[in-house]
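On to chain A.
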Amino acid sequence: MNAMTIEAQTAVNGRSGQTMREVPQSGVQIADYDHRQTVGEITVDNPKMSCREVNVYYGAKQALKQVSLDIGINEVIAFIGPSGCGKSTFLRCLNRMNDTIPSCRITGHIQLDEDNIYDKSIDVVQLRARVGMVFQKPNPFPKSIYENVAYGPRIHGMVNNKAELDELVFASLERAGLIKEVENRMGEPGTSLSGGQQQRLCIARAIAVNPEVILMDEPCSALDPIATAKIEELIDELRENYTIVIVTHSMQQAARVSQRTAYFHLGDLIEVGETDQIFTNPRHKLTEDYITGRFG
Partner candidate 1 sequence: MLSYLLLTLLLLSSIGYYLGRNRAFQVAGGHVRNLHSLPSFHGSYTALWCGLPALIVVAVWAFLQPSIILELVLSHLPPALRELPPDRLGLLINDIQNLANGNIVSSNPNPAVLAAAEHYQYLQRIGHICLWIVALLAATAGIAYGWRAISPKLRARNRVERVVTLLLIASSTVAIFTTIGIVLSVLFESIRFFHKVPFSDFLFGLQWSPQTAMRTDQIGSSGAFGAVPLFTGTLLISGIAMLVAVPIGLMSALYLSEYASPKFRAIAKPALEILAGIPTVVYGFFAALTVAPLIRDLGTALGFQVASESALAAGLVMGIMIIPFVSSLSDDVINAVPQSMRDGSYALGATQSETIKRVLLPAALPGIVGSILLAVSRAIGETMIVVMAAGLSANLTANPLQAVTTVTVQIVTLLTGDQEFDSAKTLAAFALGLVLFIVTLILNIIALHVVRKYREQYE
Partner candidate 2 sequence: MNQHKLILAMAAAYALSGVAYAQSARDYISIVGSSTVYPFSTTVAEQFGKTHSKFKTPKVESTGTGGGFKLFCSGIGVQYPDISNASRKIKSSEVETCAKNGVADIVEVKIGYDGIVIASSKKAQSIALTRKDLWLALAKEVPEPSTGKLVANPFKTWKDVNPKLPTHKIEVLGPPPTSGTRDAFVELVMDEGCKDFPAIQELEKSDKQKAKAACGAIREDGAYIEAGENDNLIVNKLVSNPNALGIFGFSFLEENLDKIQGETVDGVPPDFEDIASGKYPVSRPLFFYVKKAHVEVIPGMKEYIAEFTSEKAAGDEGYLSNKGLIPLPSAERKQVAADANNLKTLAP
């Protein structure tokens, strides 16, 4: 883990004069519940996205406090934490889905490659094409399976003809591991599939646009264990080509699929680190309490 200095980070971001966060040294167990500074490495060598001091307010209520975190290329990072801790809120900041909530206000800095995604020059349409999202509840459109997957390519004008579109749709379904199940029923409505299939359809829909990052908001919470296993398998495969951010309630799932894990608590990013380390050797008392099941 080659830690990047804060100075370098700010320099790259072209910002200066920001207050810096002190990163506690590794191996130190922090027993202080009131200690709200992020423990662990927030930075990575090869960041796909980097977020700095992100605050989110819903009206007067602050839902996310000073969160800074890097997301590396082609890694799976899991956000865990008790309900209402801000992990989904943070996730939705990453492709500006929070824009659809009128009362929501965001400060801070989130960078996707070299672009500040909250910059005026950034088009939210383009951003979301680059940062796809899969939701908690499978939400296929009330259209055929084919049309569901073809939706993204169509609106973005990614293909020139029907043959290309067919190819793309089939490829996407294949990558989502769904092709065998739906090959012969492409015209049926997406809602006719089972829950797990629907969710994989939604993933296929997301990857059809060929995004750089895929955000997954508790993608398995509405599914049974078998379907969950399939999705997890899929995530593992997708990791080769995509950066995946997954919010999950299930610590086992986080442990299974992710390389890094971030633990959120009441709007704070408490601890972030290698998944193994978080689960075997949490450095913050809150993290430890959570993963040992003392609360949450």
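The candidates came about this way: all candidates are chains of the complex that A comes from, given by their letters.
One rule holds for everything that comes next: a contact is a pair of C-beta atoms (placed from the backbone, for glycine too) under 8 Å apart; a residue touches a chain by one contact, two chains touch by 3 or more; residues count from 1.
Bear in mind that the values here come from a model prediction, so they are computed numbers and not experimental data.
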Only one of 1 or 2 touches chain A in this complex; which? 1
Which residues, counting only chain A, touch candidate 1 once they are in their complex? 95, 97, 100, 102, 125-130, 132-135, 137, 139-143, 151-152, 154-156, 191, 202, 205-206, 209, 215
